[in-house]
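To keep things clear, I will list the structure first and then write my remarks on it.
Take a look at chain A:
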Amino acid sequence: MHKDVGQSGGLAMKQKVVVIGGGIAGIQASLDIADLGYEVHLVERSPSIGGRMAQLDKTFPTNDCSMCILSPKMIMCAGHENIHLHTYSEVTGVTGKFPKLKVTVKHKARYINIARCTGCGDCVAKCPVKVMNEFEEGLSKRKAIYLPFPQAVPRKVTIDAEHCRMITEKKCGVCKKVCQAGAIDYEQKDEFVKIGAAAVVIATGFDLSDTSKLPQHGMGVCKDVVTSLQLERILSASGPTGGHLVRASDGMEPKKLAFVQCVGSRDAKAFRYCSSVCCMYATKEAILVREHVPDINSTIFYMDMRATGKGFQEFVLRAQANYGVRYIRSRPAIVQPAHGESGVLVTYETGGAASEQLTEEFDMLVVCPALVPSKGSVELAELMGARLGEDRFIMTPSLRNPVDSTKKGVLVCGFAGEPMDIPDSVAQASGVAARVAELLQEAG
Partner candidate 1 sequence: MLPELAFDKLGADLLLAMCEGHGNVGPIVISKGEKMAKVRTDVPYQLVTILTNIYPFIGQKKLALLCRRCDEKALAELEKRGLVDEKRVLRIGLACSADQIKACRCSDPVPSVVHIGAPGKPAGEDELMNKLLAMPSEERLKFWTAQFRKCNKCFACTLNCPVCFCDDCVLEERTFVAEKGIPPGMSFHLIRTFHLSDKCVECGECERSCPAGIPLLTLRKMAAKDMKALYGFVSGDKKKVSPLLTTLEGEPMEDECHEC
Partner candidate 2 sequence: MTEFEPTILAFCCNWCSYAGADLAGVSRLQMPPNVHIVRVMCSASVKPEYAIKAISQGIDGVLVLGCHIGDCHYMTGNHRTAKRFPVVQKLLEDVGIDKTRLRLDWVSAAEGEKFQKVVTEFVEDVKRLGPNPLKEVRF
């Protein structure tokens, strides 16, 4: 079925801008563009906006609670008169040229009548199917009908068609029975919406690179190896362990923790570039674990300590002085299980005068994988006709217009353009808003 959300804003109506990606960059871009008086259509692939920042426990270097500062912005987005949310949706096509682009957005069937769902969660409680929870980075299970996380915006459940027994085998139907709002609709189909937009903003962010391709770092080989993002979830009050730091193999509280930087990044064989944020988030996590386990000691294996932002260097010094964080300039060669399934053995060069190969045991190991352009962003860029750089991030080649892609009217902000931290993403997102205003002024 097809719907039309107005043709490219005639004189009477506000000009429209499509923002792709509902992470902090997309949210900020949407808010500023909307505040400038344009109509924003924010397209997010997952059921809720929030993106990666919603998964973080705290943010460096102030250790501000991530959700606390993000949540108000998510809600402002939902409440803004000029912003239309298209969650659980994807951009499937773009035609035309600036300033008359026609963007096709696919509203994936969530088998829920959004208007009716109150997000009460009764259905979730009763759903018999348990599946891997993406938001919790696979550390816990969710139901086949689910709310991605407690602060989700919009607060509407979604049925995961792949796993829903009613949809796959026409059995069950419990959720429909318990839903008093009558919001369940197993017959719902994907919907395609065409939006006449003057400009498009790409803010598709990042994914973690697949560490299983790098067994030397112990991923999948040792139970007690987690990714940095998994650790964020473990540390989060609303996370899978309720904020208790425990290791997978035996549920023990680790006392000796290691972080390995540049896993797959700054690596000719994997990803050549630096992911920009790992040095700082590892430092942050090393500080945070102390707040959970007072007598824990952390070691960070790094190549260069890139603490270049405001208050970053001081943050690292504080980690060393007050939180007993040990920094070792070395790239561990091998990581293997210690005894049985538990713990990890890390083998590394000590460097310096009497450089020798040491093997040290840790209770738990955190890998900081290369951060890569998010899944589908490459295809999306091709769809848009925007060129990619060698590292597969979307190119912004003109210094004069630092947020413009190679395609006129298609702008980029945040990690989609190159690795950067939250403040830089936010600044770029606001910058995009100014660029949109410039372009639409020019187009008249």
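Selection rule: all candidates are chains of the complex that A comes from, given by their letters.
Basically, a contact is a pair of C-beta atoms (placed from the backbone, for glycine too) under 8 Å apart; a residue touches a chain by one contact, two chains touch by 3 or more; residues count from 1.
The model shown is predicted, which means the values in this text are computed figures rather than measured ones.
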Complex member in contact with chain A (any copy), out of 1 or 2: 2
Interfacial residue positions of chain A with respect to candidate 2 in the complex: 62-64, 291
